[in-house]
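The complex appears here minus one protein chain, its other protein chains still in place.
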Amino acid sequence: MNQFISLTFEGVANGAIYAALGLSLVIIYQATRVVNFAQPALALIAVYVAYTVTQATGSYWLGFASAMLGGTLLGMLTERLLVRPVQGKSQLNAIILTLGLLLALQGVAGMIWGNLQHSFPPPMSFRDLAAVPISPEEIFSLAAVAVVAVALFLLYRLTPLGLRMRAAAFRPESARLSGVRVGLMLTTGWGIASAIGALAGMLAVPPLLSPTVLDAVFVYGIAAAVLGGLDNPFGALAGGMVMGVGLSYVSGYVGSELTTLAALVILIVVLSLRPAGLFSRSTVRKV
Amino acid sequence: MSDTPILQIENLSTYYGAVQALRSVDLTVRAGEICAVLGANGAGKTTLLRTVSGLQPAAPGSRVRVDGVDITRHPAESMVRHGLAHVPEGGGVIVELTVEENLRLGGLWRADRRDRAKALDEVYELFPPLVERRDRPAGTLSGGERQMVAIGRALMARPRVLLLDEPSLGLAPLVTRQIMQLLHDLRDRTGLTVVLVEQNAASALSITDHGFVLSQGAVVARGSSAELLADDRMRHAYLGF
Partner (left out) sequence: MASSLRRDDPPKADAAATAARRPATPRGRSLPVLVRHLIAAALALAAIAALTFLVGPLEHLRIAKVGYLMLAIAGLQLLVGYSGQISLGHGAFMFVGAYTTALTVLHAPMVPLAAIMVIAVVIGCLAGILVGAATARLHGPYLAGATLALAVGLPALALYFSDLLGGSNGLLFSLRGAPPELSGLVTDNQWKALVIWLTVLVALVVLATLGRGRLGRRMRAIRDDESAAAMAGIPVGRTKVTAFVISAGCGSLAGACEAYLLGTATPSSFSLALSLSLLAALVLGGLGSLWGALWGALALVYLEMAGKELADLLGLSSSVADNLPLVFFGVLLIVIVMAWPMGIQGALRSLGGLLRRR
(Lines give C-alpha, C1' and ligand atoms only; values in the text may rest on other atoms or scores of the structure.)
Protein backbone atom coordinates (compact mmCIF):
# COMPACT_ATOMS: atom_id res chain seq x y z
CA MET A 1 0.00 0.00 0.00
CA ASN A 2 2.84 2.32 0.88
CA GLN A 3 4.40 1.66 -2.46
CA PHE A 4 1.10 2.43 -4.15
CA ILE A 5 0.81 5.79 -2.41
CA SER A 6 4.38 6.85 -3.09
CA LEU A 7 4.08 5.68 -6.70
CA THR A 8 0.90 7.70 -7.04
CA PHE A 9 2.50 10.86 -5.72
CA GLU A 10 5.52 10.33 -7.91
CA GLY A 11 3.20 9.79 -10.83
CA VAL A 12 1.29 12.96 -10.13
CA ALA A 13 4.49 15.00 -9.82
CA ASN A 14 5.85 13.55 -13.05
CA GLY A 15 2.43 14.07 -14.57
CA ALA A 16 2.69 17.75 -13.77
CA ILE A 17 5.90 17.93 -15.79
CA TYR A 18 4.38 16.09 -18.74
CA ALA A 19 1.31 18.27 -18.45
CA ALA A 20 3.45 21.40 -18.61
CA LEU A 21 5.27 20.17 -21.69
CA GLY A 22 2.00 19.04 -23.23
CA LEU A 23 0.48 22.43 -22.45
CA SER A 24 3.29 24.24 -24.24
CA LEU A 25 2.73 22.03 -27.27
CA VAL A 26 -1.02 22.61 -27.25
CA ILE A 27 -0.70 26.40 -26.98
CA ILE A 28 1.52 26.40 -30.03
CA TYR A 29 -0.64 23.95 -31.93
CA GLN A 30 -3.79 25.95 -31.24
CA ALA A 31 -2.18 29.13 -32.47
CA THR A 32 -0.22 27.96 -35.46
CA ARG A 33 -1.28 24.37 -36.23
CA VAL A 34 2.31 23.21 -35.82
CA VAL A 35 3.52 20.50 -33.44
CA ASN A 36 6.69 22.04 -32.09
CA PHE A 37 9.07 19.10 -32.10
CA ALA A 38 11.83 21.52 -31.21
CA GLN A 39 10.26 22.24 -27.82
CA PRO A 40 12.56 19.89 -25.82
CA ALA A 41 15.58 21.48 -27.48
CA LEU A 42 14.35 25.01 -26.72
CA ALA A 43 13.79 23.92 -23.13
CA LEU A 44 17.20 22.24 -23.07
CA ILE A 45 19.00 25.43 -24.09
CA ALA A 46 17.02 27.37 -21.49
CA VAL A 47 18.08 24.89 -18.80
CA TYR A 48 21.70 25.06 -19.89
CA VAL A 49 21.48 28.84 -19.64
CA ALA A 50 20.15 28.43 -16.12
CA TYR A 51 23.00 26.07 -15.35
CA THR A 52 25.56 28.58 -16.56
CA VAL A 53 23.97 31.43 -14.62
CA THR A 54 23.72 29.34 -11.46
CA GLN A 55 27.35 28.30 -11.80
CA ALA A 56 28.35 31.94 -12.19
CA THR A 57 26.19 33.46 -9.48
CA GLY A 58 25.58 30.59 -7.09
CA SER A 59 21.84 31.29 -7.08
CA TYR A 60 19.36 28.66 -8.27
CA TRP A 61 16.55 31.18 -8.58
CA LEU A 62 18.55 33.55 -10.75
CA GLY A 63 19.20 30.61 -12.99
CA PHE A 64 15.52 29.72 -12.94
CA ALA A 65 14.55 33.23 -13.96
CA SER A 66 17.06 33.26 -16.80
CA ALA A 67 15.71 29.94 -17.99
CA MET A 68 12.20 31.40 -18.18
CA LEU A 69 13.49 34.47 -19.96
CA GLY A 70 15.69 32.50 -22.30
CA GLY A 71 12.91 30.08 -23.12
CA THR A 72 10.51 32.91 -23.93
CA LEU A 73 13.02 34.61 -26.17
CA LEU A 74 13.94 31.43 -28.02
CA GLY A 75 10.30 30.62 -28.64
CA MET A 76 9.53 34.06 -29.99
CA LEU A 77 12.57 34.04 -32.26
CA THR A 78 11.71 30.59 -33.57
CA GLU A 79 8.19 31.64 -34.50
CA ARG A 80 9.16 34.93 -36.07
CA LEU A 81 12.17 33.76 -38.05
CA LEU A 82 11.56 30.13 -38.87
CA VAL A 83 7.93 29.19 -38.55
CA ARG A 84 6.22 32.33 -39.90
CA PRO A 85 7.73 31.99 -43.40
CA VAL A 86 6.62 28.39 -43.86
CA GLN A 87 3.24 28.65 -42.24
CA GLY A 88 0.20 27.43 -44.02
CA LYS A 89 2.11 25.11 -46.26
CA SER A 90 2.27 21.38 -45.71
CA GLN A 91 2.13 20.04 -42.20
CA LEU A 92 5.01 17.69 -42.92
CA ASN A 93 7.26 20.63 -43.77
CA ALA A 94 6.50 22.26 -40.45
CA ILE A 95 7.31 19.01 -38.66
CA ILE A 96 10.60 18.67 -40.53
CA LEU A 97 11.47 22.28 -39.78
CA THR A 98 11.02 21.80 -36.06
CA LEU A 99 12.82 18.45 -36.24
CA GLY A 100 15.74 20.19 -37.91
CA LEU A 101 15.77 22.77 -35.18
CA LEU A 102 15.66 19.99 -32.58
CA LEU A 103 18.70 18.26 -34.04
CA ALA A 104 20.61 21.51 -34.55
CA LEU A 105 19.94 22.84 -31.05
CA GLN A 106 20.76 19.53 -29.40
CA GLY A 107 24.02 19.53 -31.32
CA VAL A 108 24.75 23.12 -30.36
CA ALA A 109 24.12 22.30 -26.70
CA GLY A 110 26.61 19.47 -26.98
CA MET A 111 29.09 21.78 -28.69
CA ILE A 112 28.90 24.54 -26.11
CA TRP A 113 28.50 22.54 -22.92
CA GLY A 114 29.85 19.15 -23.90
CA ASN A 115 28.19 15.75 -24.18
CA LEU A 116 29.03 14.71 -20.65
CA GLN A 117 26.62 14.96 -17.81
CA HIS A 118 26.68 17.89 -15.43
CA SER A 119 25.28 17.77 -11.96
CA PHE A 120 22.11 19.85 -11.68
CA PRO A 121 20.72 19.90 -8.16
CA PRO A 122 17.04 20.56 -7.56
CA PRO A 123 15.91 23.70 -5.74
CA MET A 124 15.25 22.01 -2.43
CA SER A 125 17.74 19.62 -0.97
CA PHE A 126 16.35 16.20 -0.46
CA ARG A 127 14.73 16.13 2.94
CA ASP A 128 12.37 13.30 3.64
CA LEU A 129 9.14 14.64 5.01
CA ALA A 130 8.59 11.66 7.27
CA ALA A 131 4.83 11.99 7.53
CA VAL A 132 4.04 12.21 3.83
CA PRO A 133 5.36 9.90 1.09
CA ILE A 134 6.06 12.84 -1.20
CA SER A 135 9.33 14.73 -1.59
CA PRO A 136 9.74 18.54 -1.51
CA GLU A 137 10.85 18.32 -5.12
CA GLU A 138 7.59 16.71 -6.13
CA ILE A 139 5.57 19.28 -4.24
CA PHE A 140 7.47 22.02 -6.00
CA SER A 141 6.76 20.48 -9.40
CA LEU A 142 3.06 20.21 -8.68
CA ALA A 143 2.84 23.71 -7.22
CA ALA A 144 4.78 25.33 -10.04
CA VAL A 145 2.68 23.75 -12.77
CA ALA A 146 -0.55 24.46 -10.92
CA VAL A 147 0.38 28.13 -10.58
CA VAL A 148 1.25 28.32 -14.26
CA ALA A 149 -1.98 26.61 -15.30
CA VAL A 150 -4.08 28.97 -13.21
CA ALA A 151 -2.16 32.03 -14.41
CA LEU A 152 -2.63 30.95 -17.99
CA PHE A 153 -6.34 30.40 -17.46
CA LEU A 154 -6.72 33.86 -15.97
CA LEU A 155 -4.68 35.39 -18.76
CA TYR A 156 -6.74 33.80 -21.47
CA ARG A 157 -10.17 34.26 -19.96
CA LEU A 158 -9.97 37.60 -18.19
CA THR A 159 -7.47 39.81 -19.95
CA PRO A 160 -7.77 41.68 -23.26
CA LEU A 161 -4.44 40.19 -24.28
CA GLY A 162 -5.80 36.72 -23.69
CA LEU A 163 -8.87 37.49 -25.76
CA ARG A 164 -6.71 38.76 -28.59
CA MET A 165 -4.54 35.65 -28.43
CA ARG A 166 -7.51 33.32 -28.52
CA ALA A 167 -9.09 35.22 -31.39
CA ALA A 168 -5.81 35.14 -33.31
CA ALA A 169 -5.57 31.39 -32.76
CA PHE A 170 -9.18 30.50 -33.57
CA ARG A 171 -9.88 32.77 -36.50
CA PRO A 172 -6.97 34.97 -37.52
CA GLU A 173 -8.81 36.78 -40.30
CA SER A 174 -11.65 37.94 -38.07
CA ALA A 175 -9.11 38.95 -35.46
CA ARG A 176 -7.24 41.06 -37.99
CA LEU A 177 -10.42 42.80 -39.06
CA SER A 178 -11.00 43.66 -35.40
CA GLY A 179 -7.63 45.32 -35.20
CA VAL A 180 -5.69 42.48 -33.58
CA ARG A 181 -2.06 42.21 -34.63
CA VAL A 182 -2.23 38.51 -35.30
CA GLY A 183 1.45 38.07 -36.03
CA LEU A 184 2.39 39.61 -32.69
CA MET A 185 -0.13 37.41 -30.90
CA LEU A 186 1.31 34.29 -32.46
CA THR A 187 4.82 35.27 -31.48
CA THR A 188 3.65 36.00 -27.94
CA GLY A 189 1.89 32.63 -27.82
CA TRP A 190 5.08 30.86 -28.82
CA GLY A 191 6.98 32.87 -26.23
CA ILE A 192 4.59 31.89 -23.43
CA ALA A 193 4.53 28.28 -24.57
CA SER A 194 8.31 28.08 -24.62
CA ALA A 195 8.51 29.61 -21.17
CA ILE A 196 6.24 26.84 -19.92
CA GLY A 197 8.37 24.32 -21.76
CA ALA A 198 11.44 25.76 -20.07
CA LEU A 199 9.70 25.35 -16.72
CA ALA A 200 9.02 21.71 -17.54
CA GLY A 201 12.67 21.34 -18.44
CA MET A 202 13.82 22.87 -15.16
CA LEU A 203 11.57 20.48 -13.26
CA ALA A 204 12.55 17.41 -15.27
CA VAL A 205 16.31 17.79 -15.51
CA PRO A 206 17.51 17.25 -11.92
CA PRO A 207 19.72 15.55 -10.97
CA LEU A 208 21.79 15.29 -14.17
CA LEU A 209 22.00 17.55 -17.22
CA SER A 210 23.08 16.33 -20.64
CA PRO A 211 21.99 17.03 -24.23
CA THR A 212 19.73 13.97 -24.43
CA VAL A 213 18.20 14.16 -20.96
CA LEU A 214 14.88 15.58 -22.13
CA ASP A 215 14.23 13.07 -24.92
CA ALA A 216 12.14 10.62 -22.91
CA VAL A 217 10.24 13.38 -21.12
CA PHE A 218 9.44 14.90 -24.47
CA VAL A 219 7.89 11.68 -25.72
CA TYR A 220 5.63 11.61 -22.68
CA GLY A 221 4.85 15.30 -23.12
CA ILE A 222 3.80 14.79 -26.73
CA ALA A 223 1.81 11.77 -25.67
CA ALA A 224 0.09 13.89 -23.01
CA ALA A 225 -0.78 16.60 -25.52
CA VAL A 226 -2.01 14.13 -28.12
CA LEU A 227 -3.92 12.14 -25.52
CA GLY A 228 -5.79 15.17 -24.30
CA GLY A 229 -6.56 16.48 -27.73
CA LEU A 230 -4.19 18.89 -29.36
CA ASP A 231 -6.66 21.76 -29.35
CA ASN A 232 -7.52 21.70 -25.67
CA PRO A 233 -5.20 23.01 -22.93
CA PHE A 234 -7.20 21.24 -20.23
CA GLY A 235 -6.74 18.07 -22.20
CA ALA A 236 -2.98 18.47 -21.96
CA LEU A 237 -3.22 18.77 -18.19
CA ALA A 238 -5.46 15.72 -17.95
CA GLY A 239 -3.36 13.80 -20.43
CA GLY A 240 -0.23 14.61 -18.47
CA MET A 241 -1.75 13.26 -15.27
CA VAL A 242 -2.93 10.09 -16.97
CA MET A 243 0.52 9.55 -18.45
CA GLY A 244 2.34 10.39 -15.24
CA VAL A 245 0.32 8.17 -12.94
CA GLY A 246 -0.06 5.33 -15.44
CA LEU A 247 3.64 5.22 -16.24
CA SER A 248 4.55 5.44 -12.58
CA TYR A 249 2.57 2.31 -11.86
CA VAL A 250 4.11 0.52 -14.84
CA SER A 251 7.56 1.52 -13.73
CA GLY A 252 6.99 0.44 -10.17
CA TYR A 253 5.10 -2.78 -10.70
CA VAL A 254 6.38 -4.08 -14.02
CA GLY A 255 9.69 -2.54 -14.94
CA SER A 256 11.09 0.88 -15.75
CA GLU A 257 12.28 -0.20 -19.20
CA LEU A 258 8.74 -0.64 -20.36
CA THR A 259 7.50 2.86 -19.59
CA THR A 260 7.79 4.14 -23.14
CA LEU A 261 6.12 1.08 -24.53
CA ALA A 262 3.38 1.53 -21.94
CA ALA A 263 3.02 5.13 -23.10
CA LEU A 264 2.54 3.80 -26.60
CA VAL A 265 -0.09 1.34 -25.48
CA ILE A 266 -2.00 3.97 -23.50
CA LEU A 267 -1.84 6.29 -26.48
CA ILE A 268 -3.05 3.66 -28.94
CA VAL A 269 -5.87 2.55 -26.68
CA VAL A 270 -7.14 6.07 -26.09
CA LEU A 271 -6.73 7.19 -29.68
CA SER A 272 -8.52 4.09 -30.96
CA LEU A 273 -11.55 5.11 -28.98
CA ARG A 274 -11.21 8.83 -29.66
CA PRO A 275 -8.90 9.48 -32.63
CA ALA A 276 -8.72 13.19 -31.87
CA GLY A 277 -7.83 12.82 -28.21
CA LEU A 278 -9.87 12.66 -25.03
CA PHE A 279 -11.08 16.23 -24.81
CA SER A 280 -10.76 17.40 -28.34
CA ARG A 281 -13.28 19.96 -29.50
CA SER A 282 -12.67 19.16 -33.13
CA THR A 283 -15.65 19.47 -35.39
CA VAL A 284 -16.57 17.04 -38.11
CA ARG A 285 -14.87 17.95 -41.33
CA LYS A 286 -17.35 19.47 -43.73
CA VAL A 287 -17.25 17.79 -47.11
CA MET B 1 -25.85 62.56 -46.97
CA SER B 2 -23.05 64.94 -47.79
CA ASP B 3 -21.08 65.36 -50.97
CA THR B 4 -17.69 64.63 -49.54
CA PRO B 5 -16.21 61.37 -50.70
CA ILE B 6 -15.36 59.12 -47.78
CA LEU B 7 -14.10 56.07 -49.66
CA GLN B 8 -12.12 56.62 -52.83
CA ILE B 9 -10.91 53.63 -54.81
CA GLU B 10 -8.68 54.34 -57.81
CA ASN B 11 -7.20 51.92 -60.29
CA LEU B 12 -7.60 49.01 -57.87
CA SER B 13 -6.22 45.75 -59.20
CA THR B 14 -5.33 42.50 -57.54
CA TYR B 15 -4.18 39.04 -58.55
CA TYR B 16 -4.73 35.52 -57.28
CA GLY B 17 -1.46 34.03 -58.47
CA ALA B 18 -1.43 34.75 -62.19
CA VAL B 19 -5.14 35.46 -62.47
CA GLN B 20 -6.23 39.09 -62.33
CA ALA B 21 -9.29 39.28 -60.11
CA LEU B 22 -9.81 43.05 -60.11
CA ARG B 23 -9.15 45.24 -63.14
CA SER B 24 -8.47 48.91 -62.42
CA VAL B 25 -11.60 49.43 -60.38
CA ASP B 26 -12.52 53.07 -59.87
CA LEU B 27 -15.25 53.89 -57.44
CA THR B 28 -16.14 56.62 -55.00
CA VAL B 29 -18.57 56.44 -52.12
CA ARG B 30 -19.82 59.61 -50.46
CA ALA B 31 -20.24 60.07 -46.76
CA GLY B 32 -23.57 58.84 -45.47
CA GLU B 33 -24.40 56.81 -48.59
CA ILE B 34 -25.65 53.28 -48.56
CA CYS B 35 -24.26 51.80 -51.73
CA ALA B 36 -24.52 48.38 -53.34
CA VAL B 37 -21.83 46.38 -55.13
CA LEU B 38 -23.52 43.93 -57.44
CA GLY B 39 -22.67 41.33 -60.01
CA ALA B 40 -22.81 37.64 -60.76
CA ASN B 41 -20.91 34.97 -58.85
CA GLY B 42 -17.19 35.36 -59.38
CA ALA B 43 -17.48 38.94 -60.59
CA GLY B 44 -15.09 40.11 -57.90
CA LYS B 45 -17.40 41.64 -55.32
CA THR B 46 -15.93 39.83 -52.35
CA THR B 47 -12.43 40.33 -53.71
CA LEU B 48 -13.12 44.06 -53.89
CA LEU B 49 -14.02 44.29 -50.23
CA ARG B 50 -11.11 42.08 -49.20
CA THR B 51 -8.64 44.17 -51.16
CA VAL B 52 -9.98 47.43 -49.74
CA SER B 53 -9.70 46.09 -46.19
CA GLY B 54 -6.21 44.74 -46.74
CA LEU B 55 -6.89 41.00 -46.52
CA GLN B 56 -5.92 40.71 -50.16
CA PRO B 57 -2.85 42.61 -51.41
CA ALA B 58 -3.55 45.43 -53.87
CA ALA B 59 -1.35 45.52 -56.96
CA PRO B 60 1.07 48.44 -57.37
CA GLY B 61 -0.61 51.46 -58.91
CA SER B 62 -3.79 51.00 -56.87
CA ARG B 63 -4.97 53.64 -54.46
CA VAL B 64 -7.52 53.45 -51.68
CA ARG B 65 -8.35 56.41 -49.47
CA VAL B 66 -10.62 56.63 -46.44
CA ASP B 67 -11.59 60.21 -45.60
CA GLY B 68 -8.58 61.44 -47.50
CA VAL B 69 -6.10 59.12 -45.74
CA ASP B 70 -4.23 56.78 -48.02
CA ILE B 71 -4.67 53.23 -46.73
CA THR B 72 -3.49 51.37 -49.79
CA ARG B 73 -1.53 48.27 -48.90
CA HIS B 74 -1.83 48.97 -45.20
CA PRO B 75 -2.22 45.79 -43.14
CA ALA B 76 -5.74 44.67 -42.37
CA GLU B 77 -5.16 45.15 -38.64
CA SER B 78 -4.86 48.91 -39.10
CA MET B 79 -8.21 49.39 -40.85
CA VAL B 80 -10.26 49.90 -37.71
CA ARG B 81 -8.01 52.77 -36.76
CA HIS B 82 -8.80 54.41 -40.07
CA GLY B 83 -12.51 54.06 -39.46
CA LEU B 84 -13.08 51.14 -41.82
CA ALA B 85 -14.83 47.99 -40.59
CA HIS B 86 -15.35 44.89 -42.74
CA VAL B 87 -17.88 42.15 -42.04
CA PRO B 88 -16.67 39.28 -44.24
CA GLU B 89 -18.76 36.74 -46.07
CA GLY B 90 -20.44 34.49 -43.52
CA GLY B 91 -19.88 37.00 -40.75
CA GLY B 92 -16.56 35.77 -39.48
CA VAL B 93 -17.92 35.19 -36.01
CA ILE B 94 -15.50 33.25 -33.80
CA VAL B 95 -17.60 30.31 -32.69
CA GLU B 96 -15.32 29.26 -29.85
CA LEU B 97 -15.74 32.62 -28.10
CA THR B 98 -18.88 33.82 -26.36
CA VAL B 99 -21.13 36.47 -27.85
CA GLU B 100 -19.80 39.10 -25.51
CA GLU B 101 -16.19 38.13 -26.18
CA ASN B 102 -16.81 38.48 -29.90
CA LEU B 103 -18.30 41.91 -29.41
CA ARG B 104 -15.61 43.09 -27.01
CA LEU B 105 -12.99 41.97 -29.51
CA GLY B 106 -14.25 44.57 -31.95
CA GLY B 107 -13.60 47.44 -29.56
CA LEU B 108 -10.33 46.28 -28.02
CA TRP B 109 -8.12 48.42 -30.17
CA ARG B 110 -9.44 51.53 -28.53
CA ALA B 111 -7.63 52.48 -25.34
CA ASP B 112 -10.47 54.09 -23.36
CA ARG B 113 -12.23 51.43 -21.31
CA ARG B 114 -15.31 53.56 -20.63
CA ASP B 115 -15.68 54.25 -24.31
CA ARG B 116 -15.55 50.51 -24.97
CA ALA B 117 -18.19 49.81 -22.33
CA LYS B 118 -20.42 52.49 -23.82
CA ALA B 119 -20.04 51.04 -27.29
CA LEU B 120 -20.95 47.59 -25.97
CA ASP B 121 -24.11 48.95 -24.39
CA GLU B 122 -25.04 50.63 -27.66
CA VAL B 123 -24.63 47.37 -29.57
CA TYR B 124 -26.85 45.54 -27.08
CA GLU B 125 -29.47 48.25 -27.56
CA LEU B 126 -29.33 47.74 -31.29
CA PHE B 127 -29.56 43.96 -31.01
CA PRO B 128 -31.68 43.09 -27.95
CA PRO B 129 -31.70 39.30 -28.64
CA LEU B 130 -27.98 39.23 -27.94
CA VAL B 131 -28.34 40.42 -24.36
CA GLU B 132 -29.66 37.17 -22.95
CA ARG B 133 -27.20 35.16 -25.04
CA ARG B 134 -24.15 37.21 -24.14
CA ASP B 135 -22.32 34.43 -22.29
CA ARG B 136 -23.17 31.65 -24.71
CA PRO B 137 -20.61 30.38 -27.22
CA ALA B 138 -21.29 32.10 -30.51
CA GLY B 139 -21.45 28.73 -32.20
CA THR B 140 -24.77 27.96 -30.49
CA LEU B 141 -26.58 30.91 -32.08
CA SER B 142 -28.88 30.87 -35.06
CA GLY B 143 -27.77 32.30 -38.39
CA GLY B 144 -29.57 35.57 -37.89
CA GLU B 145 -28.22 36.02 -34.38
CA ARG B 146 -24.71 35.26 -35.59
CA GLN B 147 -25.01 37.92 -38.25
CA MET B 148 -26.06 40.34 -35.52
CA VAL B 149 -22.90 39.44 -33.61
CA ALA B 150 -20.83 39.98 -36.74
CA ILE B 151 -22.29 43.38 -37.46
CA GLY B 152 -22.23 44.28 -33.76
CA ARG B 153 -18.55 43.48 -33.57
CA ALA B 154 -17.85 45.72 -36.55
CA LEU B 155 -19.92 48.52 -35.01
CA MET B 156 -17.91 48.25 -31.79
CA ALA B 157 -15.09 49.87 -33.72
CA ARG B 158 -17.36 52.92 -34.35
CA PRO B 159 -16.46 52.85 -38.02
CA ARG B 160 -17.20 55.58 -40.50
CA VAL B 161 -17.36 53.13 -43.36
CA LEU B 162 -18.90 49.71 -42.97
CA LEU B 163 -18.20 47.03 -45.59
CA LEU B 164 -20.76 44.23 -45.54
CA ASP B 165 -20.29 41.09 -47.61
CA GLU B 166 -23.62 39.39 -48.33
CA PRO B 167 -25.17 39.95 -44.90
CA SER B 168 -28.40 38.30 -46.02
CA LEU B 169 -26.79 35.00 -46.96
CA GLY B 170 -28.69 32.18 -45.36
CA LEU B 171 -31.05 34.48 -43.52
CA ALA B 172 -34.82 34.65 -43.65
CA PRO B 173 -36.21 37.67 -45.56
CA LEU B 174 -37.73 39.10 -42.41
CA VAL B 175 -34.40 39.07 -40.58
CA THR B 176 -32.71 40.59 -43.59
CA ARG B 177 -35.23 43.41 -43.70
CA GLN B 178 -34.70 44.09 -40.01
CA ILE B 179 -30.96 44.31 -40.46
CA MET B 180 -31.28 46.60 -43.48
CA GLN B 181 -33.69 48.84 -41.59
CA LEU B 182 -31.23 48.98 -38.77
CA LEU B 183 -28.45 50.08 -41.10
CA HIS B 184 -30.69 52.78 -42.49
CA ASP B 185 -31.42 54.05 -39.01
CA LEU B 186 -27.76 54.03 -38.13
CA ARG B 187 -26.95 56.01 -41.21
CA ASP B 188 -29.62 58.55 -40.39
CA ARG B 189 -28.48 58.90 -36.81
CA THR B 190 -24.70 58.77 -37.16
CA GLY B 191 -23.91 59.38 -40.80
CA LEU B 192 -22.48 55.87 -41.19
CA THR B 193 -21.52 54.98 -44.75
CA VAL B 194 -22.37 51.44 -45.82
CA VAL B 195 -20.99 49.48 -48.76
CA LEU B 196 -23.12 46.43 -49.30
CA VAL B 197 -22.14 43.46 -51.45
CA GLU B 198 -25.16 41.48 -52.45
CA GLN B 199 -25.94 38.60 -54.74
CA ASN B 200 -29.64 39.44 -54.67
CA ALA B 201 -29.52 42.64 -56.72
CA ALA B 202 -33.21 43.43 -56.63
CA SER B 203 -33.50 43.56 -52.87
CA ALA B 204 -30.17 45.35 -52.55
CA LEU B 205 -31.15 48.09 -54.97
CA SER B 206 -34.44 48.59 -53.17
CA ILE B 207 -32.70 49.74 -50.01
CA THR B 208 -29.58 51.46 -51.27
CA ASP B 209 -29.00 54.93 -52.70
CA HIS B 210 -26.31 54.10 -55.19
CA GLY B 211 -24.89 51.06 -56.92
CA PHE B 212 -21.91 49.65 -58.82
CA VAL B 213 -22.07 46.59 -61.03
CA LEU B 214 -18.99 44.41 -61.41
CA SER B 215 -18.27 41.87 -64.07
CA GLN B 216 -15.05 39.89 -64.34
CA GLY B 217 -13.29 42.21 -61.96
CA ALA B 218 -14.21 45.52 -63.62
CA VAL B 219 -16.95 48.08 -63.07
CA VAL B 220 -19.44 47.88 -65.94
CA ALA B 221 -22.21 50.10 -64.67
CA ARG B 222 -22.72 52.70 -61.98
CA GLY B 223 -25.46 55.08 -60.96
CA SER B 224 -28.20 55.73 -58.48
CA SER B 225 -30.20 52.68 -57.52
CA ALA B 226 -33.24 54.03 -59.32
CA GLU B 227 -31.24 54.42 -62.55
CA LEU B 228 -29.83 50.91 -62.27
CA LEU B 229 -33.22 49.37 -61.59
CA ALA B 230 -34.59 51.15 -64.65
CA ASP B 231 -31.79 49.97 -66.98
CA ASP B 232 -33.32 46.75 -68.33
CA ARG B 233 -30.47 45.83 -70.67
CA MET B 234 -27.84 46.10 -67.97
CA ARG B 235 -29.97 44.16 -65.51
CA HIS B 236 -30.48 41.31 -67.95
CA ALA B 237 -26.83 41.21 -68.93
CA TYR B 238 -25.19 41.35 -65.52
CA LEU B 239 -27.74 40.89 -62.78
CA GLY B 240 -29.94 38.13 -64.11
CA PHE B 241 -33.31 39.78 -63.94
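Order as written gives the chain letters A and B; numbering starts at 1 within each chain.
Criterion: a contact is a pair of C-beta atoms (placed from the backbone, for glycine too) under 8 Å apart; a residue touches a chain by one contact, two chains touch by 3 or more.
On a predicted model such as this, the values are computed, not experimentally measured, just so you know.
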With the missing chain put back, one of A:46, A:225 or A:242 would touch it. Which one? A:225
Among the options A:59, A:93 or A:159, which residue touches the chain absent from this view? A:93
Residue list for chain A contacting the dropped chain reads 29, 35, 82, 85-86, 89-97, 99-108, 110-111, 114-116, 211, 215-216, 219, 222-223, 225-226, 230, 255, 257-264, 267-268, 271-272, 275-277, 285, 287
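The rule is simple: only the chains that are shown with their structure count from here on.
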For chain A and chain B, let me know how many angstrom lie between their CA-based centres, rounded off. 43
In their shared complex, chain A is touched by residues of chain B numbered 53-55, 75-81, 85-88, 92-97, 101, 104-106, 108-109, 153-154, 157
Name, in rising order, each residue of chain A that touches chain B in their complex. 160, 163-164, 166-167, 170-171, 173-182, 281
